[in-house]
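A short worksheet on the structure shown next.
Coming up: subunit A.
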Amino acid sequence: MRVGLFIPCYIDLLFPEVGIATLELLERLGLEVGYPLGQTCCGQPMSNSGDESNAAAAERFFVQNFQDFDAIVGPAGSCVKQVRHHFDTIEQTDAVQHVRQHTYELVEFLHDIVQVHDFPWAEFPHSVALHNSCSSIRGLGLAKPSEIMGTPFNKTADLLEKVKGLVLVPLDRPDDCCGFGGTFCVTDPAVSAHMGIEKVRDHLRHGAEYVASPDMSCLMHQQGIARRAGLDIKFIHVAQILNGGPFR
Partner candidate 1 sequence: METRTLSRESILAAIRQNLPPQRVSRPQIPAFPGPDRPLRLLFEEHLTKAGATAHPVGSPAEATAKLTTLFPSAKVVCSAVPEIAGTRRAEDMHDPHALADVDVGVMRAQFGVAESGAVWVTQEDLLVTALGFLSQHLVVLLDPNDIVSDMHEAYRRVRLHETAYGCFMAGPSATADIEATLVHGAQGARSLDVFYLPRT
Partner candidate 2 sequence: MSTREPINVVARAEAFIQQDHIHEQMHDGFLWATMQRRDAEAAAVPEWEELRELGSHIKEHTLTHLDEYLTQFEANATTRGAQVHWARDAAEHNEIVYAILQDHGVTELIKSKSMLQEECAMPPYLAQRGITVIESDLGERIQQLDGQPPSHIVFPAIHKTRQEVAQLFARTIGTDPNNDDPHVLTEAMRNNARPRFLAAGAGMTGANFAVAETGTFVVCTNEGNADIGASVPPLHIASIGIEKIIPRVEDLGVFLRLLARSGEGAPLTQYSSHFTGPRKGGELHIVLVDNGRSRRLGMADFWHSLKCIRCGACMNTCPVYRRSGGLAYGATYSGPIGVILDPTFDEYKYSELPFHSTLCGSCSAVCPVKIDISDQIFKWRRVMANKGYLPLAKRLSFAIAGHVFAHPGEYHALQQAAVPALDHAPHFLLYNHTLNPWGREREIPQVAKQTFREWYLEHRRSHGNQNVES
C-alpha cells in the first residue's frame, strides 16, 4: 500500500512538527509514504464559506496530487472531512471518487486500517485532556458523540491509552465545540473566543498539563486564547505523542 502524505497548509507553515511526527510514525509502521511536493490546500476556507467556485480549483488540484496513492493520510480531522464530504461539487471522475473514498485522518487510519496495538517507542508521562474535535467525531466518526445513544467508543483515546505514562483526564463538556469553526473564528470573534476560553478552562479545571487532539486547528485557536489569557497549559497533536516527538 502506497500512502500519500497530506499536510494541510497551516500545518506546513505553522506546525511542521506535526507533519514530521506523522511521517515518522507512518514510516515506523513500515509504510511506503510519498509526499507530493506540489500540494497546497484542500480548499476548506473557501468551501466552508460556501464559495465552491473558488474552492473548485484547489479541490481538483488536490485530487491531481493524490490520485495515484492507495491511501491518503492527513493529521487533520477537518481537512479530511472536507475531502471526504465536500469535494462533491466538482465533477465526480474516477480519480475524484478514489481520492474521496481513500483519504483518512491519521487516528482512524492507525486504528482501523493499520490496527496499531502499541507504541513502544513513545512515552508521555503527563495528564492529558483529549479535545474531541467536532470534525473528527461528528464528521468522521472517530468517537461516539455524547448526543447519540449507544455503546461509547473513542478511537483517539484507544490509541493514547497505549502510550506509557499518559493519563487522560475527564472533562465537564467532552465534545462541546471549542469555537474554531474555520473562518468562524474570525467572522464571529466574540462568540468564538468565548467558546474557546470555556474549553480551556474545562481542561484546566481537570488538571490537564496538555491538551491533545487529532485537529491542530482547534488547538491553534485554544492555544492563542490561552496565551492571551496568560494560562499555563500546553497544546500538542496526537501524532507527536504517538510518535514520541518532535516536541516544540
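General observations
Definition applied: contacts are C-beta pairs under 8 Å (C-beta built on N, C-alpha and C of every residue); 3 or more make two chains touch, one makes a residue touch a chain; residues count from 1.
For anyone wondering why these and not others, all candidates are chains of the complex that A comes from, given by their letters.
Predicted, not measured: the structure shown is a model, and the values here were computed from it.
Between subunit A and the candidates 1 or 2, touch in this complex occurs only with 2. Note for the complex: subunit A touches candidate 2 at residues 4, 7, 9, 11-17, 19-20, 23, 34-41, 43, 45-46, 48-58, 60-61, 64-65, 68, 86, 89, 134, 138-139, 145-150, 173, 175-177, 179-196, 220-221, 223-225, 227-228.
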